[in-house]
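Of the protein chains in this complex, one is absent; all others appear in place.
Here is chain A:
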Amino acid sequence: MFSGLGGFLSDGHNWWFLLFAIGAIGGAIYMINFTKVVHMVLSVAFTFISLAGLYVLLEAEFVGFVQILIYAGAISILMIFGIMMTNHRGEEASKKRPVYHVLLTIGSLGLFFILFYAIQNTSFPPGTFEAGEDNTLEIGKLLYSQHVIAFEIMSVLLTVAFIGAIVIAKREED
C-alpha cells in the first residue's frame, strides 16, 4: 500500500496538495470543536483560504481569487456582523439530546464511507486540459457567448436577494 509513497512525496505538487488539504480539514474540524462562535468563523475562513489554494493548484486561478474575495472576505465578515448583531453569549450549551447526536454521528460517518467506497471503486478516465493559458480571458468569452442568459439572470437574482435582505433586516417601526 505504501510502496508508491517515495514517488508520491518526491513531487512538489503533492506537497502543496497535502498542505492545503490538511489546512482545509483542520479548519473544518476546529470549526466543529471550538466553543466561541467568533473562533469558529475564523477557522472556517482558514478552510476557505486553503480551498482557494487548491483551486490555484488545479489551474483555476480566477475561481481561486474569487473564492478569497467572496468567501474569506465577504461571507466571513457578514457572519461576524451577524454574530455581533445577534449577541451570542459565546458558548454552546451542553448536549441535551444524546440519542440524536449519536445517530447524527453514525449518519455522517456512514455517508462518508458510502462516498469513499464509491470514489475508490470508480475508474475515472484521465483527460487532457488544454485551456489553461489565460483562464480569465476564456471564462469571460464563455460568459458572454454561451452562458450570457444565465449570467444576466444571475445578476437579477443578486439584485433581488440583496434588496430582499435589506427589506427583511430593516426596522419596521420607522
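Note that a contact is a pair of C-beta atoms (placed from the backbone, for glycine too) under 8 Å apart; a residue touches a chain by one contact, two chains touch by 3 or more; residues count from 1.
Methods note: contacts and distances are computed from a predicted model.
Choose one: "Quinol oxidase subunit 4", "L-cystine transport system permease protein", "Stage V sporulation protein AD" or "NADH-quinone oxidoreductase subunit K". The correct choice is the protein name in UniProt for the chain not shown.
"NADH-quinone oxidoreductase subunit K"
Residue-wise, where is chain A in contact with the chain that is not depicted?
8, 11, 13-14, 17, 21, 24-25, 28-29, 31-32, 37, 40-41, 44, 47-48, 51, 54-55, 58-60, 62-63, 66-67, 70-71, 74-75, 78-79, 81-83, 85-88, 92-93, 101, 104-105, 108-109, 111-112, 115-116, 119-120, 124-132, 135, 138-139, 142-143, 147, 150, 154, 157-158, 161-162, 164-166, 168-169, 171
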